[in-house]
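Each chain you see keeps its place in the complex, though not every chain is here.
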Amino acid sequence: MDRQKLKILLDKVRKGKIKIDKALEMLRDLPFEDIGIAKVDHHRALRRGFPEVIFCEGKEPKDTVAIAKSIIKAGHCLLATRVDSKTAAALKKFSKKIKYHRRARCATYRHKKVKPQGHVVVCCAGTSDIPVAEEAKITAEMLGAKVTALYDVGVAGIHRVLAHKKELKEARAIVVAAGMEGALASVVGGMVDVPVVAVPTSIGYGASFGGIAALLAMLNSCVPGVVVVNIDNGFGAGYAAAMINRK
Amino acid sequence: MDRQKLKILLDKVRKGKIKIDKALEMLRDLPFEDIGIAKVDHHRALRRGFPEVIFCEGKEPKDTVAIAKSIIKAGHCLLATRVDSKTAAALKKFSKKIKYHRRARCATYRHKKVKPQGHVVVCCAGTSDIPVAEEAKITAEMLGAKVTALYDVGVAGIHRVLAHKKELKEARAIVVAAGMEGALASVVGGMVDVPVVAVPTSIGYGASFGGIAALLAMLNSCVPGVVVVNIDNGFGAGYAAAMINRK
């Protein structure tokens, strides 16, 4: 119920067209309707200007297809994450126009082309971090950002990062995906003056503890402007970078 | 060594005014000078457009004063964090124009007023979280942002957050400082479409483990667009929010 509808309601009350008790009843839910009707709000709710997102982990392929169908029919573009090959096949069967990004485990659909805005750079430290980086890239692109990918630029050979100083300096927001010791976030952060969204990956062994080592390193970055999302959460990193980029 | 100086150097080489061996020597350090001269780069280096920052924890008051002096003399504005009362007194003694923000444990100095830009909202869940929130606020302000503070809006009484929907929706970036279960970040994140920089505080007892409970809650937020900085790192949160706000 928006301001306009409320005005009309109060007007009816004034004119005696509606009983006070009835109005009381109608007003009870006011604040929630002011926020918006309950929508398909599965794993993560997406607000204005952004497409709906389906988090597919733990969902049956047919359920994912059903939701994808309703989203596309409503005229929205589609982003599905954590899409395994089975679900990808089901989506493809539903519509050949749905694109499956295997490494990123994402599926996307667009009604029409959108001109990418701004500039987001997505870097990753090693080849094993690429799936997470790709999820970030696809997500940011679906949210309207122009994205440049810089992969395999880990700190073991610092020259590889330094070689891309130009691209990094042109970005509005940077995503850094890194596992193991996660040092790349600090090194990149120290070279630029835009926010760095660091996403630790679960890549590593032994005392990497499934990404905890990288997570802690990133949280403890000596460089201000480095912010962190959950381990392997490429979607969250791309989403935040796109939000920053959009302004 | 900037582009101009390099051009001059090459010109001298061409004209034979400088020996090749000598030029070789001079070029060796080029890339580092291209980045900028080694500066007072204490706890965290601040790049272009942002003032120098002194992290005072573990520094002698007299050292802090010396650095502050050099920063102010160089025409920069000053932000010092983790300033205890002793250091505050020493700074005040050096210059009465330095302002001490007791709750935020920050000291600031500005040569001239700067018109605040954009809009950053800093919220915190409980009164105990205020020092961290204030550090974020002062930091964002020193980096040029207009800041609105919304304190004591924890989720135990959800109406307190909901009452400020308007301010939250107007922000370009939001800082949420919360200890205990850290739920405020998700609740605020779900209400807006801008990045939320969540800063867990060490407030709590028992199984809060000095802020770990809040940190984990924030990293696991079901709301995309929530990014996280280190426990009690109000400076880092304010810095990131100001970076996002600036664009």
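A and B are the chain letters, set down in written order, and residue numbers restart from 1 in every chain.
We adopt the following convention: a contact is a pair of C-beta atoms (placed from the backbone, for glycine too) under 8 Å apart; a residue touches a chain by one contact, two chains touch by 3 or more.
From a predicted model like this one, the values you see are computed outputs, not experimental measurements.
Total copies of the shared sequence across the full complex, per this structure file: 8, with 2 shown.
Throughout what follows, only the chains that are shown with their structure count from here on.
Chain A and chain B have Cα centroids separated by 25 Å.
Listing the residues of chain A that touch chain B in their complex gives 31, 35, 43-50, 53, 162, 172, 190-195, 197, 215, 219-220, 222-231, 235-236, 239-240, 243-244, 247.
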